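I have a structure here, written as structure tokens, and I will follow up with some questions on it.
Note that one protein chain is taken out, while the other chains of the complex remain in position.
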Amino acid sequence: MSKSKSFLIISRRPPYGSSHARDALDTALTTAVFEQPVAILFQGDGVYQLLSGQEPGGVRQKNLSATLSALPMYDIDRLYVCARAMAQRGLDQNDLVLPVEVLDDAGIAGLIRNHDVVMNF
Amino acid sequence: MIFSLLVYGAPHSHQAAESAYRFAVSALNQGHGIHRIFFYGDGVHNGSALASPPQDECDLPARWQALAEQHELDLVVCIAAAVRRGVLDANEALRYEKPAHNLRAGFELSGLGQLAEAAIQSDRLITFGA
Amino acid sequence: MTSLDIDGQLIELDNEGYLRDLEQWTPAVAEALAGQEQLALTDAHWEVIEVLRDFYHTFEHAPAMRPLVKAVAQRLGPEKGRSIYLMKLFPESPAKVAARLAGLPKPTNCL
Partner (left out) sequence: MTLHTLNRPPSDRALLTDCLAALLADDTLLLLEDGVYCALESLSLPTGVRCVALAADVEARGIGSRLPAGIEVVDDAGFVELCCRNDRVLSWF
């Protein structure tokens, strides 16, 4: 594809309760396969997607964190989490399945301005 | 200006699809182009040929179809989201060995790549979330 | 509806030749599926099928071409981690053909 745009995907929903988190991830993977630069920001309850120890077999769903672990295989390595979301939930980097960069509100506002296309899920 | 729209809500359950429809009409009336309207998540139900609201309520799938015919719009329903929710065209009905298909004329099933492509090719992507 | 006869056990396939029950996959099933494509599986095929099955079990989805190439490169070296190499082994659509032989779910045609 001739044109290229930078994509930011904001994933705000927790895993399993609805299809939003899975849809956000599928959109990120597909956009990366189209060779566009993709960053993901986990915000609000979306940070729960990254929590280690998920075992969704009992609710008959696939493990979202397993698919998230594939992000580096798609060259998606700019992963951000909202500092407020982490602090409110008492989470830190050690609780998560992937290394992420923690952003404060000003950082997030700047991130949005730095991307051509911003999609929220 | 060239727009693409992403519609995440089913008709009737959520207002998102109706908002998207009004936006599309307004943009076209102002002379703007619409590259694609992409239906994702529960939004795939906008492409059902079988939606049957009462006569005094808005039949959004029928309106989309009429708008598409009038303006040659590209209405794309996410194939993976659609087949999971039982919105199939003849080809997918055959692939999954189902007894019927129900994708409305004017819509087509295609992959998520069409959303990425739409975002790249359009000046603005507007999401109508649910 | 077609099926494979593997040592007297009937393995049902759907109308596109994918396993109805993914649990029934064995190496012998892969050989039989390859036979339908006029492919004779060599060690070179098998190591890619192994990479694909590992990818699926680790990441819980069948990869598109690009991440498949990357996974093959990581496991089998840069010489093999190239789409041309995979195209030779699994003609036309390596991610699709190899996934069928590896007993992964039927792709949703999502790309």
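Order as written gives the chain letters A, B and C; numbering starts at 1 within each chain.
FYI, contacts are C-beta pairs under 8 Å (C-beta built on N, C-alpha and C of every residue); 3 or more make two chains touch, one makes a residue touch a chain.
Note that the structure is a prediction, hence the values are computed from the model and not measured.
**Q** Could you tell me which shown chains are touched by the chain that is not displayed?
**A** Answer for the hidden chain's contacts among shown chains: A, B.
**Q** Could you tell which one of A:S11, A:T30, A:Q43 or A:T67 touches the chain left off the display?
**A** A:Q43
**Q** Please identify which residue in A:L64, A:L98 or A:V118 touches the non-displayed chain.
**A** A:V118
**Q** Decide which residue listed in B:S13, B:S26 or B:Q70 touches the omitted chain of the complex.
**A** B:S26
**Q** Which parts of subunit B are in contact with the chain that was left out?
**A** 1, 3, 8, 15-16, 19, 22-23, 25-27, 29-30, 32, 124-130
**Q** Would you write out the residues of subunit A that touch the absent chain, in ascending order?
**A** So the residues of subunit A touching the missing chain come out as 10, 12, 43-45, 82, 84, 105, 108-109, 112-113, 115-118, 120.
The definition used in the following text is that only the chains that are shown with their structure count from here on.
**Q** Taking the mean of the CA coordinates per chain, how far is subunit A from subunit B in Å?
**A** Each chain reduced to its C-alpha mean, subunit A and subunit B end up 26 Å apart.
**Q** For subunit A and subunit C, what's the span in angstrom between their mean Cα positions?
**A** 29
**Q** Hey, what residues on subunit A touch two or more of the other chains?
**A** Within subunit A, residues 26, 30, 33 contact more than one other chain.
**Q** What are the residue numbers in subunit B that touch two or more other chains?
**A** Touching at least two other chains: 80, 111-113.
**Q** What does subunit A use to touch subunit B in their complex?
**A** Per the stated touch rule, the residues are 1, 3-5, 7, 19-20, 23, 26-27, 30-31, 33-34, 36, 117, 119-121.
**Q** Across the complex, what residues on subunit B touch subunit A?
**A** The contact residues of subunit B facing subunit A are 6, 40-41, 80-81, 111-113, 115-117, 119-121, 125, 127, 129.
**Q** How about subunit C: which of its residues touch subunit A in the complex?
**A** 55, 58-61, 63-67, 70-71, 110-111
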